[in-house]
Each structure stands twice: as structure tokens, then as C-alpha cells.
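The structure is given below, and queries will be raised subsequently.
Missing here is one protein chain; the remaining ones are kept as they sit in the complex.
This part shows subunit A:
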Amino acid sequence: MIKNEKLSVVSHRKLANRIFEMTLCGELVTEMDQPGQFVHIKVSNGVDPLLRRPISISSINSEKKQFTIIYRSEGQGTALLAAKEGGQEIDVLGPLGNGFSEHEAEPGDTAVLVGGGIGVPPLYELSKRLTGKGVTVIHVLGFQTKDAVFYEEEFKKLGETYIATADGTHGTKGFVTDILEKLTVRMDVIYSCGPGPMLKALEQKYGHKKLFLSLEERMGCGIGACFACVCHTADDPEGVSYKKVCSDGPVFRAGEVLL
């Protein structure tokens, strides 16, 4: 169930250039059941900015009633979030949307998790759950540059991890797709989250496989009421059928919606 609650900031630290990790605590965590869901955060107490900010859930600790988000300080809203301190309260609506189904991978399968930039965070909880049930997980993560890389060690603890940077300052120079092309492993399931062009490239090359994509779109309500975040379905690209990224997604099966 979707709840609205003031959560307290347990910890908040900088991970990389403009990248922050924040852990929040509250009852709302008991409602979180899927990796890849997101929360809608009110970053200011007033009306500027007016709308909430959608941020993925990166990891969940149900026992402690805590969850973690990782975000990049981009514009006004995330800059305000970055200024929050431990002990402060933050107004959170969530959990929202449909995340990654870990049931799509069977024990013994190999799952490839592909993330780009701030699309990497939700893959962390997914990876923990998949490895926990005996799925072999391989991470392929893309970043702009060395200073933007985060959670490399955390992912390495869960499985093989390959990093690509656009400028070649860390890992392989190029994009995640360059790494994927050289991988010789079985790809039973591919889970991905990242910028639009990355998702498009993945769908083109691996659309025939079991591939899941997590989309981003500008949002109003975040709960499916305002029609801000719609996309066309793939089988009716010019027509009136649609999916809402906030409440039907953000995770879709490849071929379900028009990218």
C-alpha cells in the first residue's frame, strides 16, 4: 500500500562527484516488497519546488525499517535534498510503481544487470535478492567518468562487475553495450535501468531475450492520476493505448512500450 510519511534521515553521505547516498527510517519500509520501486520525495517544506521528486529505492532493510536511496544532485530539487542532514525529517510518498520481478530468474540461471549512471541504484537491491536465491549475477555498469563511479566494491561482493566510462578514465572506454558484446556468458535474464538511449540500444540487440527495462519520465502525481508520464504501447505506436511509467512501470518487459 502507498503511504505518506515523514521519515527520518539515518545517514547521508557523498559517494562520488555529486552522488549522494541517504538512508531513511520509518514504517513505510514495511510496504516495500520489490526492487525497482521508487519513492516520491517532497524536497522542500514550501511550494518551491512544488512537485515531488521520484527516486528509486536502492536497498531495503526491513528489520531495521530502513531503506537507502542514491541520487545525483542535478537541479534545484536534488540540491535541496543534498542539503538535508542526519536526524532531519523528509516527507516521502511510497513505495510506488512496479519493480523488477526477481522470480523471472531461477536458481542456477545467470542474470545480467545493466545500469547507466543514476540508473544503477535500483539494481543493487535486485542483485542482493537474486544472489540470495542462487542466481549468478553479472553487473555491467556505465558512467560518464571516473569521478561519477559509485558502489563498485558493493556490486563486486555480489558478483562479477564490469565498469564502462564514456571517457575511458575507469574500466573499459565506451558504453555498457561494448562490454555486453564481449561477454561470453549465458544471459538468461537481463535487467536494466538507465538513460533512454541505453535502453533503446539494449532492446535492439537483446530484445529477443528475457529483458526488463526501467524507464524514466517527468512526473506529476507519481500514482497514476495525472497522465504526465505516459508512453505508447509498442503494438500501437501511433494510437491511443498507453502505459503510465509511474503506476504500470517504471519496469517494463522489452517490447511492451515504445521507447
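In this section, contacts are C-beta pairs under 8 Å (C-beta built on N, C-alpha and C of every residue); 3 or more make two chains touch, one makes a residue touch a chain; residues count from 1.
As a convention for this text, contacts and distances are computed from a predicted model.
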Choices "ABC transporter permease", "Dihydroorotate dehydrogenase", "Maltose/maltodextrin import ATP-binding protein MalK" or "Bacterioferritin-associated ferredoxin" - which one is the UniProt name of the chain not shown: "Dihydroorotate dehydrogenase"
Hidden partner chain, touching residue among A:M32, A:I60, A:A164 or A:C221: A:C221
Touching residues (missing chain, whole complex) on subunit A: 1-2, 4, 42, 47-52, 93, 217-232, 239-240, 242, 247
